[in-house]
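Shown here: the complex without one of its protein chains, the others still in place.
Note that the chains take the letters A and B in the order they are written out, and that residue 1 is the start of every chain.
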Amino acid sequence: MLFFLVRRAIAALVLVFVVTSGAVLLAGLSPGDFASQIGRRAEDIAQDRHRLGLDLPASQQYARWLRRAVTFDFGESFQYQQPVSGLVRERAANTALLALCALLVATLLGIPAGVMTGSRRHGLLPRLVRGLSLILLSVPPLIGSLVLVTIAARTGWLPVSGMAGPASFVVPTLALALPIAATLERLQSQSIREALQRPSAMAAASRGIPGARLVWHHAWRQSLGPLLAIYGVIVGSLFSGSFAVEMVTSWPGLGALMRQALMMRDTYLVAGCAAAGAICLAAGVLAADVAHAFADPRARGAAGRG
Amino acid sequence: MAEARPSVVAAALKPAAARQRGGALFAMLAAFVIVAPWLAPYNPGRQFDGYPYARPMRPHLVDAQGSWHLPFAYPLRLVDPIERRYEEDRSRRVTFSSDEPWFLLGSDSLGRDVLSRVLSGARLSLGVALVSTLLALSIGAFAGAAAGYGGGWLDAALMRIADVVIVLPAIYLVLALRGALPIHLTDAQVFAALVSVLALAGWPTAARGVRGIVLVEREAEYAEAARALGAGSWRVIVRHLLPATRGFLAVQATVLVPAFVMAEATLSFVALGFAPPAPSWGVMLGDVAAVQVASESPWLLAPAGAIVIAVFVLHSAGSGRDPLLWGRRDT
Partner (left out) sequence: MLVSCSGGKPAPEKGASATGPVRGGTLIASLRSEPATFNRFAPTAAQAAVDAVARLTQATLVRINRVSGEPEPWLAEKWTVSPDGRTITLTLRDGVQFSDGAPFTSADVLFSFAALYDPDVKSVLASGVMVQHKPLQVSAPDPRTVVVTLPAPFTPGVALLDNLPIYPKHLLEPALRSKTFAAAWGVTTPPASMAGLGPFVISEYVPAQHMTFARNPRYWRKDAAGVPLPYLDRIDMQFVQSQDAEMLRMQSGSLDVMTQADVSPENIASLRRLRDQGSVQLAEPGVGIDPIMLWFNLTPGGAAKLAKTKPYLQRAEFRQAISYAVDRNAMTNTVYLGAAVPVYGPVTPGNRTWYSDAAPKYPFDPARAKALLAGLGLADRNGDGMLEDGAGQPVRFSTLTQTQHIRGRTAAFVQEQLRKAGIVMDVVELDPQSLFGRYAAGDWESICYAFQMSAFDPAMNLDFWLSSGDFHVWNPNQRAPSTPWEKQIDDLMQKQIAAPTLAERHQLFADAQRIFGENLPAIYFVAPKITIAMSRRVGGAVPVLLDPKILWAADGLYVRP
């Protein structure tokens, strides 16, 4: 088990490295850069570019960054002229907090709902939940958060922006969690339906095991496979979804920083934000794989190999 | 007793009729995507002067005097531009062939008919989303199956690549890509570029899920039996293991399609989008991305409604069943 964890930790580091390298490399290939401006002397722009190393070919820029990165120096932001790690840390913590809350809420909502609609095919409640899931799935996070913010603003029950006190968590968390809960519900529903059709489930039913126990104790564990496999991806999508939500609710997270950095082509800062995302994704995937190995013995062999 | 092949049997037990209906629904959706622009009453780029943010004009059959006509609407007149307040003129009637416009779903900020734009945008946005989803799921399914079945270095390599793709800011890739392309792209070229980018961005999720399923299924006895009978790896994968992933892929489709429509809006922000006046749904929704505008002119959210309808149709097609199970028994 320890060997497995160490291997995955190394894989996570490699992931972070590849992602940040990709960001730095690609930035060098794009038209326009941080120094581009209308209305400044061409010589001044060229001087700036030289100072920041942007006039070098992409490969050389990358080599420069690499030399610093191996000493864990991720460079300075062009805009702020401050070390990237300092800028990213606090905001990444805010986004991670929001993402964790949303993940929790989504799991607590989506999994039970999926089990319910997957095991009980008929009745008004499963139909309603299924329909609601589809609607939540198809509404993009941007529109969803707009709707929630409008409701919150009209009713005045909840603060609509900023991060100040537990009540301000509600709107952003819901906006982020609901589409993911819907995804989880859909996947869980389909997955448990298939698990219930397996011979082992039919055998258990023929032994007289009551419905709820059958569902939760026997079928559910086996249905977790596809779910846990993409749990890590869901963590990744939490980050991208959080950008839209953060914008609408003015949540002080990574979204605004990354958006600004992308717009201004602040290369090292983008790489830093991407690194934060990569670390969280790796952690999420790792946690999901470990949970998968525990939950479904059949996948343990793969976990040992993975 | 020999264990019957589990999920495959279950899948095979699905009545052929249900699967056929699924196929028919999907074909209908694809047909709609192609045909929709011809259904639009007006040119989607046409800006009607003096009609910004006009509200939807209801169809009537009976006019104020009580006489019957073919469906018509009362023309609107802009009373206060800043308030965007319109007044109905009940003394005249307009149809689609009149000079004055009939906005069945209202008009947008430049006075363009929303219904025409939603219908014309279907081919662009829904087309991109459907094709990208198909591509992403295909690539993902095969990559995931190969990783889950083969194991070892292939598994590790594919999954690490998948992880990188998930986290890499696709924006930079698109920016670099855009820089290499000529400054003006035709709609067809943008379509191809978007499909490529989205399919590349979307395959990892499908791959991970398929891998998870294949990992489990390949240990099942039916698979071992097939191998014992001499079936080659690929045959086992395609004929026996992949069908087990069908359910998961169907759900993925319903998740990916709306995500891709919105991704198109994000990509248009970094210059890889349909150029104006092309009515892409993603850009239309991007323009409404403000609470003030959305609450005062809610008809501008029509593309979101269209996406919801498309997802419902897709879901029915994928599961071969009415998602709400209106009075239908399960298989």
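In the analysis below, a residue touches a chain if its C-beta (ideal position, glycine included) is under 8 Å from a C-beta of that chain, and two chains touch if they have at least 3 such contacts.
A quick note: this is a predicted structure, and the numbers were derived from the prediction, not measured.
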| item | value |
| --- | --- |
| Residue of A:G144, A:P226 or A:G253 in touch with the missing chain, whole complex considered | A:G253 |
| Residue among A:V19, A:V160 or A:I279 that touches the chain left out of view | A:V160 |
| Which residue of B:G127, B:P258, B:G273 or B:G318 touches the chain not shown here | B:G273 |
| Residue numbers in chain A that touch the chain omitted from display | 30-34, 36-42, 44-45, 47-48, 78-82, 86-87, 90-91, 94, 149, 153, 156, 160-163, 246-250, 252-253, 256-257, 260, 263-265 |
| Contacts of chain B with the absent chain, listed as residue ranges | 45-47, 49-50, 52, 78, 81-84, 109-111, 175, 178-179, 183-184, 268-271, 273, 275-277, 283, 286-287, 289-293, 296 |
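Criterion: only the chains that are shown with their structure count from here on.
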| item | value |
| --- | --- |
| Distance between chain centroids, defined by C-alpha means - chain A, chain B (Å) | 22 |
| Chain A-touching residues of chain B, taken from the complex the two chains share | 3-4, 6-7, 10, 148, 151-152, 155-156, 159-160, 163-164, 166-169, 171-173, 175-176, 178-180, 204-205, 208-209, 211-213, 215-216, 219, 244, 247-248, 250-251, 254-255, 257-259, 261-262, 270, 285-286, 288-291, 294-295, 301, 304, 307-308, 310-312, 315, 319, 323-325, 330 |
| Residues of chain A touching chain B in the complex | 11, 14-15, 18-19, 22-23, 26-27, 29-32, 121-122, 126-127, 130-131, 134-135, 137-143, 146-147, 149-150, 153, 183, 186-187, 190-191, 193-194, 197-199, 222, 225-226, 228-230, 232-233, 236, 248, 258, 262, 270, 273-274, 277-278, 281-282, 285, 292, 296, 298-299, 301-302, 305-306 |
